[in-house]
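Shown here: the complex without one of its protein chains, the others still in place.
Now for chain A:
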Amino acid sequence: MNVPRQSERIVTYLTDLEQAAEEILTDRQTIIDYDRKRNANRESLRHLKNSSEKKTWIAMGNNFFKLEKVAVEDMIHKDQVKLDTSINEIRDNLKKKVDRVRDIEEKPALKGYNLKPLNSDEMRGLNIPQAYQHH
C-alpha cells in the first residue's frame, strides 16, 4: 500500500523539520534571556560603583540578602563571565543547527560561516565596502 507509507513519510519529514526549527527558536530565546540578565548585571555593577555604602541588598531566588558590596560585585562579575561564555557557545552551536535545517529542507548549506574571522588590519587590506554606510 503506497498511500499510508507516503503520508507516513510526510509526517516524519515534517516532524524532523519542526524539531530542528524549534531547537533554533529555543536557542534564540535563551540568548535573549541571557542578554537581558547580562544588561541587568551591568546596570547593577554600575550602580554599585557609584554608591558609597558598604553593604547592599541582593535578591537571589525569592530571598533578599544584605551582603558586603565587594562580595556582591565579585558574584555579579562571575555571573557575567558565565553568561558571556554561555551566549558564545549557543551562538556557535546555532550555526550547526541552521545547517541541519537547511539540510532537511534540501537547500544548499550556507558557505563560509565556519571560517575564522579576519581582523581589522586584514579587512582594511581588502577594502571591502561596509554593509551599513552612513555619511
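Definition applied: a residue touches a chain if its C-beta (ideal position, glycine included) is under 8 Å from a C-beta of that chain, and two chains touch if they have at least 3 such contacts; residues count from 1.
The rule is simple: contacts and distances are computed from a predicted model.
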Subject >> Among "RuvB-like helicase", "GPI transamidase component PIG-T", "Transmembrane emp24 domain-containing protein eca" or "Anaphase-promoting complex subunit 2", the UniProt name of the subunit that does not appear here >> reply: "RuvB-like helicase"
Original post:
Per the definition of touch given earlier, which of A:K54, A:K96 or A:K116 contacts the omitted chain?
Top reply: A:K116
Subject >> Missing-partner contacts on chain A, residue numbers >> reply: 6, 9-10, 12-13, 17, 28, 31-32, 34-36, 38-40, 42-43, 46, 91, 104-108, 110-113, 115-118, 120, 122-123, 125-128, 131-132, 134
